[in-house]
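A single protein chain has been omitted; all remaining protein chains appear in their positions.
The first chain written gets the first letter, and so on, giving A, B, C and D; residue counts start at 1 in each chain.
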Amino acid sequence: MSLVLFYGFVGLALTSALIVVTTRNIVHAAFALMVTLFSVAAFYVFLDADFLAVIQLLVYVGGILVLVLFGVMMTSGSLLVKLRAPVRQLAPAAAIGVVLLGLLLHVSIGESPWDQFVLVENPDGSAAAAIQGSASERPSLASLATASVRPRLSIAYASTRAQGEGPADRLLEQEVATALIGAGIQRMYVVQSRPDTLNPTRHVVLVEKRVTSLVDDHAEADISDEELASVREAVAGRPVDGFAPAEVSRPEMLLVTGADEKARVALIGDLGLREVTDVRTVVGLGDSVMLGEFLLPFEVVGALLLVALIGAAVVSRKELEA
Amino acid sequence: MTHPIEAFAARLRTTLAQTTETLELGGRWPEAIPLEGLIAIMLVLLAAVSVALIAVVPIVLVLMERKISAYFQDRLGPTRVGPWGVLVTLADGIKLLFKEDLIPPQADKMLFRLAPYVVFGSSFAVVAVLPPFRSTVIGNLQLGLFIYLAVSSLVVLGIIMAGWSSNSKYSLFGALRGAAQMVSYEIPLGLAALMIVMTAGTLNMQHLVMDQVGGIHRWYMFRNPFLFIGAGIYFISSIAEVNRTPFDLPEAESEIVAGFHTEYSGLRFAYFFLAEYANVFVVSGICVALFMGGWSSPIPGFQALPGIVWFVGKVLVLVFVMMWIRWTVPRVRVDQLMAVCWKYLLPISFVNIVGTGVVVLLEREGWGAELPIGIGHMMWIAVPVVLLVLGLLAFSGTAPVRPRPTTVGR
Amino acid sequence: MITLSHFMVVSALLFVFGMFAVLTRRNAIAILMGIELILNSANLNFVAFSRYVVGGVAGQMIAVFVIVLAAAEAAVALAIILDIYQKLGTISPDETRELKG
Amino acid sequence: MTPEEIHDHLLDRFGGDVVTGLVQSDESDPKSPVIYDPAQSMIGASAIADVAMFCRDDDALRLDALMCLSALDRGAHLSVVYNLHSMAHGHVAALRVDVPRTAAVVPSVERVWTTASWHEREAHDLMGIAFSGHSDLRPLILPEGWEGYPLRKDYEAQEYYRGMKVPF
Partner (left out) sequence: MAEPATRALRTDTMVLSMGPQHPSTHGVLRLELMTDGEVVQDAIPHIGYLHRNFEKYAENLTYPQIIPYTDRMDYIAAMNNELGFVLTVEKLLGRGPRPVEVPEKAEYIRVIVCELNRIASHLLAFGTYGLDIGAFTPFLYAFRDRETILELFEELSGARLLYNYIRVGGVARDFPPEFHHRLRRFLDYFAPQVDVYDTLLSNNKIFLERTTGIGVLGVDDCIQNGWTGPNIRGAGLAWDLRKEEPYSIYDRFDFAIPVGKNGDCWDRYMVRMNEMRESVKIARQALDQMEERGLLEDENFTANVRGTLRPPAGEIYMRTETPRGDLGYYIHSDGSDRPARVKVRSPCFTALSALRDMSRGLLIADVVAIIGSIDIVMGEIDR
């Protein structure tokens, strides 16, 4: 079903891109560009980059396209100017286009090198080892889990509240367990956090009495009180391993203890797979990543945007005194 | 690779379980129901909810607007169609249905037809993000609030398309004015929403609401003074976003007739009309979810009625205030409109963001831990002091009193 | 099953269309649209690769930067185009030959 | 000052050939008196602009408000009557210019009183008096291309106006 949707969007994107290139009416071109950008946002959703899809919608379609439309309106006087270049210019451009297209298609469809291996990181983060994955199949979790190195894993979504026992859930549970075992993790507690009615800034943390042991095939066992206390203490109120208490307020949360018994908190997004880098899971793109590794580039880009804004305003200011 | 389907089915199960749990049917769904069955149920549920919202909401709001404006203006409003004029919107709809759909001569036919659907579509797409129920049936989207901002910026495109394609000076004027107004008021709107994201830490609307459960003191609006001002800014820019008086410049009757939908008639005009009222509902819905505790009840500990009743009640209060403003306040001029946004709303919201940032930081550092109530609430003590200082400043210099005309006896 | 090569084909086509527009269009703003198409196809490739091959969020981050830069570039480009339109009354790249020696 | 005193003031300022006479009401025959409520000073057509400027700027007169500018068709000739009023002194005066029916040209007083510009355009439309020196004498009330001057006694409505039958 999602394949049909995907091909639908591909058709939409390509036809509207064609319209942008060939139509004589500049305004039609602008609105065709809108459709193209819209379908590119759809592709991002297919690539699990939904945060990026929304950014694309907001910045590109809502911002830049409106800017272009204003530009078109301002210079609408020149609308009727012939948009078509004379044939003398069309031929070479078309030729270059075809050659380039052939090159790109060869690269993307033929046996291309990077299907052969999956980039993984060694524990010390150094050289990446190559694992022979099946060409087009996305490397399944199981094959990764057995790798001796610490793999970049995807943890399937495991709902900790619904305790669903359906076949799909069992499968998901299985994938989670294998992935965590691969990362050297034994026990999985289920943590439920509810905002404290009395003191708004603190969070009462309920730790389920049951624990799922990952090693012996999901046996559910009640845990002793002091272990419950230790886990609760590990999570409640104090930042655990880099997560501020606010993070803890999420209801669906999975607490896993590593081999060295140090409690680590893994936050599970509910929209399919999330990349897990050394277990300190990151939920999609929106949260700490942006402020984590990519903080400096963001500041630079922010400054650049400001400069562009002021420059544009100065340049387009109409000479009032004229 | 079927992972989206798996995730979909899993979430489907959880939400179905939640609904049965709230309806006290014991949350265990038998595994017997196949995957396709689950999906079918989900789609039916989704369709039912959205159709209900699409059909019912504008009709109620249009009637509400006409009745309320009538009572403001000391008249009765529609009374003929149905008891107390309740069916007047249906009558309007039918009338518009049978009215002839004119397309102006040199209009850009294709865009002219497309514009209403773009505006109508993007206004209604935001309904998916609203968290009206205790257990979200529609979509537990991780990026709910962000999606709202993105989709609401699409309406601008629809308006420009409508204005450009109807090939008349007035509609082009209205469209450009509308686009400029909505684009510039998106910024304070976004900043106000950003403040909530900073305090709550999540973009998921359902989690925002759950953080406000438990009575009026838990509402973000009253958490700290900065958020209170943020709620004010959000409300003002949402009025501008929906093009209602005092910011209804795109359809300023007295200046440019009816703005971008001057040339529309019949069913196409009905789309614009419905879209406007749906937008009013959606914008106040988001405001309720963000600042006024969504489906939670204002009285601590008393959540007798289901979530939807509280939610719709609060939304109707907000819509009433919007209508109240519409029928008393005159219209702002174009440059004053821009001045309000760029010279007043934006600087205030920047200050607010810094303020909220400080509050969030202090709370995270654990400052508020030992205080009886949160640090945000403690800040309310500072408000009267600030007002006092501002008052002294304002009245220290003699403010220029409006020169009233002197009645010169002869 | 949607594989990496699907996305690469789509972005290749988008890229070619964009380039074709840049080369042949006689209106500065149409050229600007062509550039937007090229940037989008690049973004698509970045995200596709980060999803299928590399993992992690680096690819998406680059895409965000590209979008931000596209915004800045569009703003400045349009300002210049408007200025040219004010001065010369036309924005077709052939006729704006004022700087020619 | 009464209109008569103003007339004398103008007379000794401009002399007999410019201020040609005073039209006053005479109630000699009680049965059929002739009433000129504001007495009118007859002014030579060519000098009206300077007289008007003098009326406005002279300290004794200071007739700064043009109350009404009326064009009349007196059969033999057309005449333009300027009713003036002084806000400062409060007195009222009337100037009158008679022009032959065929060559009806009167210098414009637009520069003296701004309000005269529309009054003169209206007089030109309806009575056919051309005001020389007027900034833009486009038709004000009548549609473009309307033949004839409606307020003249000998006015015949045209048969068709742009294909539309005129006399209904």
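Just so it is clear, a residue touches a chain if its C-beta (ideal position, glycine included) is under 8 Å from a C-beta of that chain, and two chains touch if they have at least 3 such contacts.
Here the structure is a predicted model, which means the values were calculated and not measured.
The chain omitted from view is touched by exactly one of B:D108, B:D248 or B:E263, namely B:D248.
Interface residues of subunit B facing the missing partner chain: 69, 72-75, 169-170, 173, 245-246, 248, 252-257, 327-336, 402-410. On the side of subunit D, touch with the chain left out of the figure occurs at residues 25, 27, 30-38, 40, 64-68, 70-73, 81, 83, 87, 90, 94, 113-115, 117-118, 122, 126, 139-143, 150-151.
The criterion applied here is as follows: only the chains that are shown with their structure count from here on.
Measuring from the average of all protein CA coordinates, the nearest chain centre is that of B.
Looking at which two chains touch through the most C-beta pairs, you get A-C. A separation of 71 Å divides the Cα centre of subunit C from that of subunit D.
Per-chain CA centroids place subunit A at a distance of 85 Å from subunit D.
In subunit B, the residues that touch at least two other chains are 1. Annotation for subunit D: no residues touch two or more other chains.
If you draw each protein chain as a dot and join the dots that touch, the picture is not a line, a loop, a star, or fully joined; it has some other shape.
Chain pairs that touch one another, listed by label: A-B, A-C.
For subunit A in complex with subunit B, the touching residues are 1-2, 25, 27-28, 31, 34, 50-51, 54-55, 57-58, 61-63, 65-66, 69-70, 73, 137-138, 156-157, 159, 161-162, 164-169, 171-172, 195, 197, 199-202, 244-247, 249-251, 269-273, 283-284, 286.
Residues 2-3, 6, 10, 13-14, 17-18, 20-21, 26, 29-30, 33, 36-37, 40, 43-44, 46-49, 51-52, 55-56, 59-60, 63-64, 67-68, 70-72, 74-75, 77-78, 81-85, 89-90, 93-94, 96-97, 100-101, 104-105, 107-109, 112, 114-115, 118-119, 136-138, 152, 154, 275, 277, 282, 284-285, 289-290, 294, 297, 301, 304-305, 307-309, 311-316, 318 of subunit A touch subunit C in their complex. Listing the residues of subunit C that touch subunit A in their complex gives 1-10, 12-21, 23-27, 29-30, 32-34, 36-37, 40, 43-44, 47-48, 50-57, 59-61, 63-65, 67-76, 78-83, 85-86, 89-92.
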